[in-house]
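Here the complex is missing one protein chain, while the rest keep their positions.
As written, the chain order gives the labels A, B and C, with residue 1 at the start of each chain.
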Amino acid sequence: MAKPKIGIFDFACCEGCQLQIVNMEEDLLNLLALVDPVEWREAMSDQSDHYDIAIVEGSITRDEDAERLRKVRESADYVIALGACATIGGVNKLQNNFAIEDVQVMVYGDAANMPHLASTPAQAIHEVVKVDYMVHGCPIDAHELTHVVRCLLAGKQPVMPDYPVCVECKMKENGCRYEYGEVCLGPVTRAGCDARCPSNGFWCFGCRGYVDDPNLEAAASVMEQYGKTLDDLKSKMALFGSAQEHKL
Amino acid sequence: MMSATELSQVRDIYLPQKATVTEIYSMTETEKFFRFHLEEGEAFDYMPGQFMEVSVPGFGEAPISISSSPTRVDKTTFEMVIRKAGNVTTALHALVPGEPVGLRGPYGTHFPVEDAMKGKDVVFVCGGIGLVPVRSAIHYVLDNRDQYGEVTILSGTRSPEDRLFTEELYEWKTRSDITFLETVDKADARWGGTVGVITTLLKRIQINPANTVVIVCGPPIMYKFVLLELRKLNVDNSQIYVSLERHMRCAVGKCGHCQINGLYACQKGAVFNYADIVDVKEAI
Amino acid sequence: MNIKRVTEKEFAAWVDALTPKHTLYAPQAKEDRFAFDRLTAGEDLRLDYDVSILPPKKYFLPQKEVLIKFDRKGNFESVIAHEPFVLFGVHPYDFVAMDQLNTIFEQDNYDVHYMARKEAATVVVSDVQVASADVFAGCMGNATVEDRDGYDVLLTRLDDGSYVVETRSEKGEVLTGLLSSAVDADEVTLQQREQVWNRTREQLQKHKLEMTPEQIPALLDKSYDHPLWAEKAELCHSCGSCNLVCPTCYCFTVEDELNWDMETGQRYRQWDGCMLTGFATVTGNHNFRDKKEARYRHRYYRKGKYVWDMIGEIACVGCGRCISACTTNIANPVEVFNQLSEEQQ
Partner (left out) sequence: MSRTVDINVKHVTRVEGHGNIVVRATDGVIEKNEWQVPEAPRYFEAMVVNRHYEDIQTIVSRICGICSVTHSLAAIKAVEDALDVQISQQTDKLRILTHYGEQIESHSLHVGYLVAPDLLGQKSVVPLAASHPDVVKTVIAIHKVGNAMMEKLAGRKTHPVRLVPGGFAMLPKASDLRELKAMLEAAIPEAKKLGEVVHSLAGALPDFSRDTEYVALVDGESYPFYHGQIGSTDIDKPVPVHDFEQVANEYVVAQSTAKWARWNRDSYCVGALARFNVNGDYLLPLAQETAKMFGLERGCANPFMNNVAQVVEIVHVMERSLQIIDELLTAGIQYERPDVQAKAGNGVGAVEAPRGILFHRYEFDDKGICTRANICIPTNQNHANIQKDFEAFVPQFIDREQDEVRLMMEMLVRSYDPCISCSTHFLNVEFV
């Protein structure tokens, strides 16, 4: 691919994943040597109507956003979902635990019915359009994004790990959070983050989504042994788990 | 303790040698034929049934069987047939003549063309891409035809379009000093031959079990059925050789991926005497 | 070669003298656990560690290691590290494990990447001062290593805080040469050391193996179809923690990566684990060990039989790391072997 045109788009999210691109500092210049950003609202004023690669951040929470996303999809050869909001719905899906009308009243009170506040349950990008590649994480790791971009440029399929975070956590030589009496989602969460949270003394809250075949029963069965309850586990899984805790 | 200079003399088992693609063409929709030529350095001594690690820099390495026979090409040339399956093989398919690859090897055991097969009747049973490594042994045997007894080649593919080396198949078919039988799982309008899985061919041949060596190579599911048929034909397990594929990352007995129970397939295989693995539970 | 008795103070001064001269990797506190890390100040040394989170094998077989540099024109070049370093304070069971890996990486196909590190290392073994919660090296015959070879210095702390420092090789002498002022160990000292060893062998049995280690291969020979594998594996996350913390595990994967220039890159190897779901998967998604119980069983066979068949050693040294690492509590080798043996009778 000759210097591909890249567009970066954001939907409901904190824009922290885009920020990781800016945070690449000098490496950003390396990236710019390989790709040609033609649209990136947060950082530049230009716009375009074709993209070799569209990088999409955020969840879809309104019909008009779904429409905008479809347009992006139509104008792009590859779509990369960037970060947890885009790949699994992220924290946005917490709102799906409530009826949308209730959430609106909770937040906007009497104004909840104003038309411009209309919204739908949060969806990940792939629930609306076809996604070619996912860069997981909340926020993403810029190295992973650039790895994916470099692979795509080389014509190589980037390999996404399907083993749990524990693998990387062990390699980082951490004491396991369970030994501290905490509930960690590492054993069921897809690796690729270098176990960032456990390596900083914090349990894994599952921002990369689950491995293909998570053993949730195993996770549940050991709660008592650590002085925890099933509800403790469920409440951790609820944070990024796209309501998968309901499977337990 | 070895000094730095001493260590630098030691051969790095992971270091590929540069080679060039000298020929490449499509054989089927998913398989391409390759001829690689070693650029410099030593020639690799190899025997039929062995494999090499083929590198495309940036994409990785894959174990690939040598399909040519040392009786036909010099030891700096290797013919291979590669199925497009993932990153490395897709990158290989994208190469054009003159482009570089890396080669290291040869690795693994080989078909007993120089020992157990000598003087015996030989039956080759090949399923699909399993023909690729066996072709090396077939060439070897045909080039030393007088040293073996009856030679029978059985080949099965999914469909007529999946047939590899069609010209050679035609040549084998027309040779009078060997028996060649072929079948496809699913025929098309032009196919006039046998239809059915490979075991149907086994039922059609006569063998002298005491004096026959059987070589089996094909996809994982093929082995069970073929071996069952061979048992019916009273072929002793020690007369049967199978070539088994496993996930490999190093091909030098370290990485652990290819282990079949305790056996490293890259070292004790890929060609196994069936008697040695009949009790190895993960083998077949 | 020589055995010295070194006072606590002399010992500390010795370590202080070593740190600026050598690249030392030694056990240190990591939060409230212990890990081997570069030692820059003698006061950070913690020879009273119970167990390091990862075994010191990481210095011979790093978590991720570049093997080859390449460019896309087909030039390949080996990357081999051989900067000398001192592995200081290795526990006996970890030394036994290292020794095993040395054999495996040396024999058949000499792995120059591993061996270069091994050759560059000076290994200082330190007898265990504090037993970890799950250690059972005492049952495996690996609580002490006085009758083994292959390391350079052996440290044993006596009850009064002084150390017996035994130099076992020329490499070791380079380090212990700085201890010239210390006295040679007398008969009494050696007896005291003997007592420490006896005690250690007793203490490092937090789990009790109901057989001798040499009986394990035969036991496994008979246990392939035992229901235990499926029962235990039910709770397995396929998380590989038990593999990754194990001093005798050495499986790895190899990958290529391209640099920013898209022209050059490197081939690296990285730890892998046979407990991970895709470990034995080949093209076409055929997984030769697709059931959890098959992977679970494989690990125990690796530990108790396959390596034994290869080099005549049990590939479990009794460090107990896998026991603590497994969040669902199913990775205890002693429990598995005992249960298999009970149910054989």
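Basically, contacts are C-beta pairs under 8 Å (C-beta built on N, C-alpha and C of every residue); 3 or more make two chains touch, one makes a residue touch a chain.
Predicted, not measured: the structure shown is a model, and the values here were computed from it.
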Which chains here would be touched by the one that got left out? A, C
Touching the missing chain, which residues of subunit C? 31-32
Interface with the undisplayed chain - residues on subunit A: 11-20, 22-23, 25-26, 29, 32, 37, 40-46, 58, 61-62, 65, 90-92, 94-95, 97-98, 102-104, 106-111, 114, 116-117, 119, 138-139, 196-197, 199-202, 205, 235-236, 238-239
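Operating definition for what follows: only the chains that are shown with their structure count from here on.
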A-B or A-C - the one linked by more C-beta pairs in contact: A-C
Distance from the mean Cα position of subunit C to that of subunit B, given in whole angstrom: 39
Based only on mean CA positions, could you tell me how far subunit A sits from subunit C in angstrom? 37
Distance between the centres, which are taken as Cα means, of subunit B and subunit A, whole angstrom: 44
Two or more other chains are touched by the subunit B residues 58-59, 86
Which parts of subunit C, given as residue numbers and ranges, touch two or more other chains? 255, 257-258
Which of the residues in subunit B come into contact with subunit A in the complex? 58-59, 86-87, 90-91, 94
With touch defined as at the start, can you tell me which subunit A residues reach subunit B in the complex? 154-157, 159
Quick one: which bits of subunit A touch subunit C in the complex? Just the residue numbers, please. 27, 30, 33-34, 147, 150-151, 153-154, 159, 162-164, 166-167, 169-171, 173-176, 178-179, 184, 186-188, 201, 211-215, 217-219, 221-222, 225
